[in-house]
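Left out: one protein chain. Kept in place: all the others.
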Amino acid sequence: MRKIENVICPVCGSLCDDITVYVEDNRVVEVENTCAVGRAKFLNYGLHRKPKPLIRKNGELKEASIEEAVRRSAEILTESKYPILYGWSSTSCEAIRVGLELAEEVGGIIDNTSTVCHGPSILSIQDVGIPSCTLGQLRHRADLVIYWGSDPYSAHPRHIERYTVFSEGRFQKSGWRSFIRRLSGKLVKKRLSRVAELILRRKLTFPEEKYALPPYFISEEERKLVVVDVRKTRTAEVADYFLQVKPNTDYEVLQALRMLVNDQDLEVDEVAGIPVRTLEDLADLMISCDFGILFFGVGLTMSKGKLRNVDAALSLVRDLNKRTKFLIMPMRGHYNVTGANVVFTWQTGYPYAVDFSLGYPRYNPGETSVVDILRRGECDAGLVVASDPVSNFPASAAKTLVDNPLIVIDPDVTPTSMMADVVFPSAYIGIEAEGTAYRMDHVPLRLKKVVEPPPNCLPDQEILARILREVRRIRRG
Amino acid sequence: MALLIRNGYVYDPMNGIDGEKMDILVEGGKIVDKLKSAEYEVIDASGMIVMPGGVDIHSHIAGSEVNAGRLLRPEDHAKDVELKTEITRSGVGYSVPSTFTTGYRYAKMGYTTVMNPSMPPLEAKHTHEELCDTPIIDKATYPLLGDWWFVLEYLRDGKIEECALHVAWMLYATKGYAIKLVNPGGLEAWGFGRNVRDIDDPVPYFNVTPREIIRGLCKVNKLLHLPHTIHVHTNNLGKPGNYETTLQTMKCVEDLSSGDKPCIHITHCQFSAFKGVDWREFYSGAEDIAKYVNFHKHVTIDMGQVIFTDTTTMTADGPFQYILHELTGNKWVNHDVETETSSGIVPFRYRRRSYVHSIQWCIGLELALLIRDPWRIFLTTDHPNAGPFTSYPQVIGWLISRKAREETLSKLNKRARETALLPSIDREYSLYEVAIATRAGQARALGLKDKGHLGVGGDADIAIYDVDPRKIDPSTQYDEYVKAFSKAAYTIKEGEIVVRNGEVVKVLDGKTYWVKVSSNSEYEVSEDMKRRFTEYWTVQFDNYPVSEAYLKRSKPVQVESEV
Partner (left out) sequence: MGILISPKRLFDVPVHARCITPDTFSTLSLSEILNLEVHEGNRKRKLKELFEVSTGPYTSPEGFTIWMKGDFSKVRYIGYGMSTGKIVLEGVAGMHLGEEMKGGFIQVYGDAGSWVGSMMQGGRIEVFGDVGDYTGAAYRGSGRGMRGGEIIVHGNALNETGCYMRGGLIKVYGSVGQFTGMHMHGGTIMVGGETEGRDGAEMTKGKIVILGRVPSLLPTFKIEAIKPRVKVGEERVEGPFYMFTGDLAENGEGKLYVSKNNNPHLKEFEKYLSPVKVK
């Protein structure tokens, strides 16, 4: 059994790099330090993978050689007047670089999955900017952590322990002590009321104060965790304070907070159902911290108002810097969606939704973003890398995708790959192949290869490079 | 392919050649005295200027902050696009061009070596990935080490040798070339939204002053025998009255120089030469700086010349960028990097009618014209902070022609025109001096032995500009020179013609230079270091270094250190 240390987990944007992997007979048999999601990926990857590329002939997917599949893919792409190349957030930066070159060569539209998650955040960053940092900065300094519309406990399970409230920093200690105190406080309260109920022989009900900030008996030195969401998430349960907002009212709440932070009075008594007193308390908490951080998730970017919710959040944090140090960071989902934005940007100037059809990069989400193009039925061929748009896209968009010739490069069998015309089963980046990925805070890390891929499963980068060579061969005669 | 460059007017200051008509021979990517092969291509350079390929000591072309600048500014790109051709990739400009476009545009101006001056060590892989996608030019990058916790702690404890060993390791781990300091101490303070006031203001929680950091790293630089000096972006940059800080910064290492060898480089000095108390009472401090530099050989500086255009400012100086944001109200990106550094980005427009911007424009040129020794003042615009690098030919125009300066001066803010010293300066750079300020001097300051000259054995990086110095007077017909320097007639990189008539005709990959320090005491990573590493950073020690695989063409420069 081989032990490999400091392996990077290719699942979410936290990109934990302290994983230990045990390998036996070219198979991962045990992992340490991962969360449940990471563990599941390392131990169960590739169970349903096809052994060879597939090409659709007479309506059925048939096994084919890599060369045949490459040739068919190149034909599809060169014949197309407006192909889309989509995915890119679960593959390596090296593959994305080739992908961009391919998109440019065939005059296509290349877009990554941020188009359906943090694309709106990027549009707002382009309007107002973003004060941010790397995650270690928070570990050392943040004494107020806010998660807004994101639930790291479920989506980025080790985020809180590694980077924020429960991590030990140079200037800030872990907040687990206050958490334990709060937990035992709750237990004591429960026991006392139980005793009281036994004595009084009736059920006691305590009115729950929905919006007031809890009285702080925790010490000033410890970090505080605040969660804002439309429902009580698992993260909210460990939080010092949870503020529940009505769905689709984030924009109003954020704008109201901005006014309070700028020392202006609100005329109204409540904002979207939340008493202004409560917002004032929250604003005070934000102003009085030494170093605050606001994480926001898809709850903000994909609810009503979309990019403008993020606009307000970014502006709020920017305004707070007049009073204290406050930063903000999007909670990125896929392990390399940040990398996709980064590589797109250095090669083309734009982070996603890049249209090469005029021979140079053009960018205008809404016009050049893949979902919109598909919904308008404008594309005539597609290449999907490591993504499953058929399951995630609106039905009308998915229909255009599968009605036209479609190439899929993916280690997994997905609804998209089953509807495709050419399928390349590829190697798992970070398990069967090396590559670079960017953490949600833009820190690049080298993903490791811990086992060998099956013989006909090449890394994405290699498959794309072969298609590109074939496209060039066809074009230049 | 061997080359014979015939009959050009050659400017090669390192070899003392000043516009002599002569032939240059190239074979095997080097300058030679005799061609071995019988087959060679002849370039008729008669009536043209032949210079070594341009060298840029300070230009933000790659890495996380540059890329954040790109992301921030779609409106900057949409107005300046580059089409894909059979050999070149497409891209966008303007102030923060995409990587391919950066490489092509430098080559089109006859530049062949560019230094990327600020790299957060934690994100070094990113910088190198981008440099790999920056074609044609040779490059190197400086890691930001002035606010690194290890450095602060060692210097606080006076452990210079340990510090030197760690810096050597860092240069290896990040594949870096020189020690970069940005607002030393100030960036650590910015972690809590603060700054340091001057070079004797201690860094919060670390009990070490900027003076100690600058001196300490200067000593480290000497111990390690690094090819370049420490590369310093001063404290208080961009604040009125900061020329005093700059003078103090230069003075504080005066005793550390040996002989005539420089030991400190003050970069984009224009931004550090402000006199006055606020933006209304704002004057040029160029004269004081120039006076000091003229009498002290241990300093080199570069201009950071302001161009009147819409550009994107980006530095590792987080607090300065925040001030800029407050001043302009423009969109602002901040990116603090744990235990190491910070950075900020703000779009900015330099306007002729602004008094401050006009004075800033004067300061850059005053520095270049008042400092007598062209070997110690280099042409830069601190791309893209004071203007995009594509404006270098325009700056050359201002340097070689008083008329060009007057032309621009006449459109400046009236008060600036009346108070500035610049209008009274007559000096005009000769082409020989231009060659020093744009290549020879920069190559020497960087310790790049094969660059910046056309002597036998040097790299065959050559720029040929189609303008006849015997027929066209630089002083009056500066336009012709600006045009010629914008579009090189030929750019030759490692003996290959890469640009012809201002168009890229061949694309090749440039080398990445980095310093490999070999030390007496073989540097070992102790368990203590690893433990502190895990405490300080959120990545594991093993995952931190940049492997050589990230460099498309790795060019380590070996140095023997004293430790």
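Order of writing sets the labels: A and B. Residues in every chain begin at 1.
Here, contacts are C-beta pairs under 8 Å (C-beta built on N, C-alpha and C of every residue); 3 or more make two chains touch, one makes a residue touch a chain.
This is a predicted model, so every value here is computed, not measured.
The chain omitted from view is touched by exactly one of A:E30, A:E63, A:D290 or A:D380, namely A:D380. Among A:S174, A:S357 or A:N456, only A:S357 touches the chain left out of the display. One of A:G292, A:G305 or A:P330 touches the chain omitted from the figure, and that residue is A:G305. Contact with the chain that does not appear here is found for just one residue of A:E30, A:E63, A:D127 or A:E462, A:D127. Seen across the whole complex, the unshown chain contacts subunit B at 72-76, 78. Subunit A meets the missing chain through residues 80-82, 106-108, 123, 126-127, 251-252, 255-256, 258-259, 262, 264, 266-268, 271, 304-305, 308, 311-312, 315, 356-358, 363-367, 377-380.
By definition in this document, only the chains that are shown with their structure count from here on.
Per-chain Cα centroids separate subunit A from subunit B by 36 Å. Residue ranges on subunit B touching subunit A, taken from their complex, read 62, 64, 66-68, 70-74, 77-78, 81-84, 89-92, 96-100, 122-123, 125-126, 129-130, 133, 191-193, 205, 322, 325, 331-339, 342, 345-346, 535-543, 547. Listed in rising order, the residues of subunit A touching subunit B in the complex are 5-6, 8, 17-18, 93, 97, 101, 104, 122, 125-137, 139-141, 162-163, 168, 170-171, 290-291, 318, 321, 324-325, 327, 341-343, 345-351, 356, 359-363, 436, 438, 442-446.
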